[in-house]
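Every protein chain but one is kept in place in this view of the complex.
Coming up: chain A.
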């Protein structure tokens, strides 16, 4: 068979594709379990963090264990709520996807039993610029939302832009400090948090309300 003939070319490609894809299939099945464990753990970590637990020191295994022990999952109408109590208060956490500056942000937002106060928020996935918008992952930023009182109507939470010192940790003041140099991301997260609360607050109150 000639090397440049059509039959040889097709045969060559078919054999090559078969070989390469079967090796890939093997590698993929070999790593699949681990990848799934990692993804679940990254999600579990964000949920634990949002409800107000300290996860900085935990490794993935501890996170999984704590998640299994402490968090109950309630599913209804295609929604999923993560329930737990921290210091005797019921906490309701949910996942919310909104757009960031560059791509989608998957956030976990937790409200406490009064529905007027956040327990905290955290981010599972985002594609903001590392070092600028990506700083939403940093503790100083996330800690601001801890036990934060919300305003009674929309917007529940405002982001302050003209402040010198970063971090507004007063839980009674419904304002957090935005990130310097990342106005786009700050605005996007502000919108995301407010939209999420607007959409979920009535649902949670309806189901778990006073």
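Just so it is clear, a residue touches a chain if its C-beta (ideal position, glycine included) is under 8 Å from a C-beta of that chain, and two chains touch if they have at least 3 such contacts; residues count from 1.
One rule holds for everything that comes next: contacts and distances are computed from a predicted model.
Q: Just to verify: the chain that's not displayed, which of "Carbohydrate ABC transporter permease", "Fe-S cluster assembly protein SufD", "NADH:ubiquinone reductase (Na(+)-transporting) subunit D" or "succinate dehydrogenase" does UniProt list as its protein name?
A: Result for the unshown chain: "NADH:ubiquinone reductase (Na(+)-transporting) subunit D".
Q: May I ask which residue of A:42, A:163 or A:205 touches the chain that does not appear here?
A: Missing-chain contact among the listed residues: A:42.
Q: Please identify, in ascending order, the residues of chain A that touch the omitted chain?
A: Contacting residues on chain A, toward the hidden partner: 3-4, 8-9, 12-13, 16-17, 20, 23-24, 27-28, 31, 34-35, 38-39, 41-42, 125, 127, 129-132, 181.
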